[in-house]
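One structure follows; several queries about it will come next.
Some chains have been omitted; the remaining ones sit where they do in the full complex.
A, B and C are the chain letters, set down in written order, and residue numbers restart from 1 in every chain.
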Amino acid sequence: MLFKVEMTVNIPASLPKEQADAIKAEEKTYSQRLQREGKWLHIWRVAGLYANVSIFDVADNQELHDILTALPLYPFMTISVQPLCRHPSSVNS
Amino acid sequence: MLFKVEMTVNIPASLPKEQADAIKAEEKTYSQRLQREGKWLHIWRVAGLYANVSIFDVADNQELHDILTALPLYPFMTISVQPLCRHPSSVNS
Amino acid sequence: MLFKVEMTVNIPASLPKEQADAIKAEEKTYSQRLQREGKWLHIWRVAGLYANVSIFDVADNQELHDILTALPLYPFMTISVQPLCRHPSSVNS
């Protein structure tokens, strides 16, 4: 089941740089693991912003919730979620 | 070059049904041709809405503009455009 | 899988009263059938407004989309959708 998720990251200046870098490294590892598992289908950077547009393919709402709230950068993110389905004009089945 | 485009369709009740159906059929043909050409990478229906989330892969802003304004349903659409780029955490090159 | 759906109805004054009444009667029948099937779990009127707050229990995003777009009053509705999941503090399993 597909969801579009938009994440905007806002790391406060008060967070020490090493700590921020460590969290970002964990985030990357976590994201790439989910991408390889086929649950995080797409991730694009929004040009000019510290933000991404992502497509998730999960079993249900609960799995989406568990994946998102476990993001290492989750405490610094503003997140919006939109449930998607197959478009009748899509050439993909 | 990638763009996220969100389209919401609002066909006025005053448009005769046959005319609306003809425009929708043209829209489908047009969309599928662009999908097959690799320019309209993804199209998803937003659950519950007469709206879609799409990803375009075009040469430049001008080509995006030409493709969107030639949509048969364009006069009945509200459109938002966001330029995307590769995300550093993406596992795809 | 649960979704909160909020629907606001706006029937144009130009729609003949008999036609509007017929659509509302179909809407009621349709809604009650889905309620009895256990897919439309809850429906509440928002006090003072021609609007409702509903909870749907469906198989997936696609089924939600199919149910909502088949609403007889759908062409006259503004709809917002939010995916829900079990709350960890809920006493219900």
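Heads up, the rule we're going with is that a residue touches a chain if its C-beta (ideal position, glycine included) is under 8 Å from a C-beta of that chain, and two chains touch if they have at least 3 such contacts.
Here the structure is a predicted model, which is why all the values come from computation and not from measurement.
The complex in this file is a homo-oligomer whose displayed part has 3 chains and whose full count of copies is 10.
Basically, only the chains that are shown with their structure count from here on.
Shared contact partners of chain B and chain C, listed by label: A.
Inter-chain centre distance (chain A to chain B, centres taken as mean C-alpha positions): 23 Å.
Residue positions 2, 82-86 of chain A are each in touch with at least two other chains. Interface of chain C with chain A (complex): residues 1-3, 60-62, 64-65, 81-86. Residues of chain C touching chain B in their complex: 5, 12, 61-62, 64-65, 68-69, 75, 79, 81.
Residues 2, 4, 27-28, 31-32, 35-36, 42-48, 52-53, 55, 82-91 of chain A are the ones that touch chain B when the two sit in their complex.
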